[in-house]
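Below you'll find the structure I mean.
Omission of a single protein chain aside, the complex is shown with its protein chains in their original locations.
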Amino acid sequence: MNGIHDLGGMHGLGPIIREENEPVFHAPWEGRAFGLFAATFVFAGYTVDEFRHEIEKMGHAEYLEHSYYEHWLVAFEQVLEKRGFVTAEERAKRMAELEKGVH
Amino acid sequence: MPTHAKEADPALRVKVLESILTEKGLIDPKALDALVDTFEHKIGPRNGARVVAKAWVDPAYRQRLLTDGTAAIKELGYSGLQGEDMVVLENTDEVHNMVVCTLCSCYPWPTLGLPPVWYKSAPYRARVVADPRGVLAEFGVTIPETTEVRVWDTTAELRYLVLPKRPEGTDGLSEEQLAALVTRDSMIGVGVLAAAA
Partner (left out) sequence: MLLTPEIVPGLVAAGASARVAASVAPRFRVGDRVIVRNLNPTTHTRLPRYVRGRFGVIEKDYGVFAFPDTHAHGLGEKPQHCYSVRFTARELWGPAAPERDTLLADLFDDYMDPA
């Protein structure tokens, strides 16, 4: 698809920002998100191609404004929901519980 | 997807998934710990640096590396996830290779670890294919007009590692000392190695 992910040759995206002594993960949640890839891949039966396509389908502004591991989160939520492992309702319920301090 | 999930703190969204999957017995959080530990402490650009240093001191290894990158890299114990099919590109006076993934952020994990944020960022992915010399200038690198700049866009499942030029004045150094000179950026092709003092 001709999505925002297909960036080659585009102008106006700003400077390349580098970070000295960059950590592998910038926050603990990035490490958990990274680990979820292999952990879900082995049971959920999706392909890397499908995973990438879920990211490509993100809204253009949303794609540019969110980080790499946030893109992964979108893909996890979609592939796990499609296969019935974790529904949107389950996520919403758990989110509300976590926000209230349960769990 | 409920709107609030998208707007929620990513740390909470990860916790939502991790806690539900753990309750269902589909994941073991200790496996996530092990993966984080592996990529924080065991796999990173020092692996690639050892490959490069060996290629500099061992002409037969260099040849094997350029002929079958996957097998030669595995000789040093590096293999697997996102390095299943490796290609090594040798920088010379004639050709300067550099690597990007314009469509996502493909990167050779076994030799370089996980990619830095700039490599995954929209500005790098957008610009390096059309203006590699401009990007190199931002990294402080100037390649002579007489050298071909060759950009490799990782669009399929091959993964690329650049074999940088050995810096001048390093004849007496051991393989280990040489490995210490090799930077991550030189193995992506956005850096060159300065001559030893």
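A and B are the chain letters, set down in written order, and residue numbers restart from 1 in every chain.
One rule holds for everything that comes next: a residue touches a chain if its C-beta (ideal position, glycine included) is under 8 Å from a C-beta of that chain, and two chains touch if they have at least 3 such contacts.
Everything quoted here is computed from the prediction, not taken from an experiment.
Colleague: Kindly state which of the options B:A60, B:A156 or B:A195 is in contact with the chain not pictured.
Modeller: B:A156
Colleague: Please identify which residue in B:S19, B:S79 or B:T170 touches the non-displayed chain.
Modeller: For the chain that is not drawn, the touching residue is B:S79.
Colleague: Could you pull out which residues of subunit B are in touch with the chain that's been left out?
Modeller: Within subunit B, the residues touching the omitted chain are 25-28, 30-31, 33-35, 38, 43, 79-85, 87, 102-103, 129-130, 132-133, 145-158.
Colleague: Considering the whole complex, not just the chains shown, which residues of subunit A touch the missing one?
Modeller: Residues 1-2, 6, 8-9, 38-39, 41-43, 47-50, 52-53, 56 of subunit A touch the chain absent from view.
Methods note: only the chains that are shown with their structure count from here on.
Colleague: Mind checking the centre-to-centre distance between subunit A and subunit B? Centres are C-alpha means, answer in whole Å.
Modeller: Centre separation, subunit A to subunit B: 21 Å.
Colleague: Enumerate the contact residues on subunit B facing subunit A in the complex.
Modeller: 1-2, 4-6, 8, 10-21, 24, 26-28, 31-33, 35-36, 39-40, 44, 81, 102-105, 113-114, 116-118, 120-127, 129-130, 135, 138, 153
Colleague: Touching residues of subunit A toward subunit B in the complex: what are they?
Modeller: Subunit A reaches subunit B through residues 5-11, 13-19, 22, 24-29, 31-36, 38-40, 43, 52, 55, 62, 64, 67-70, 73-74, 76-77, 80-81, 85-86, 88, 90-92, 94-95, 98-99, 103.
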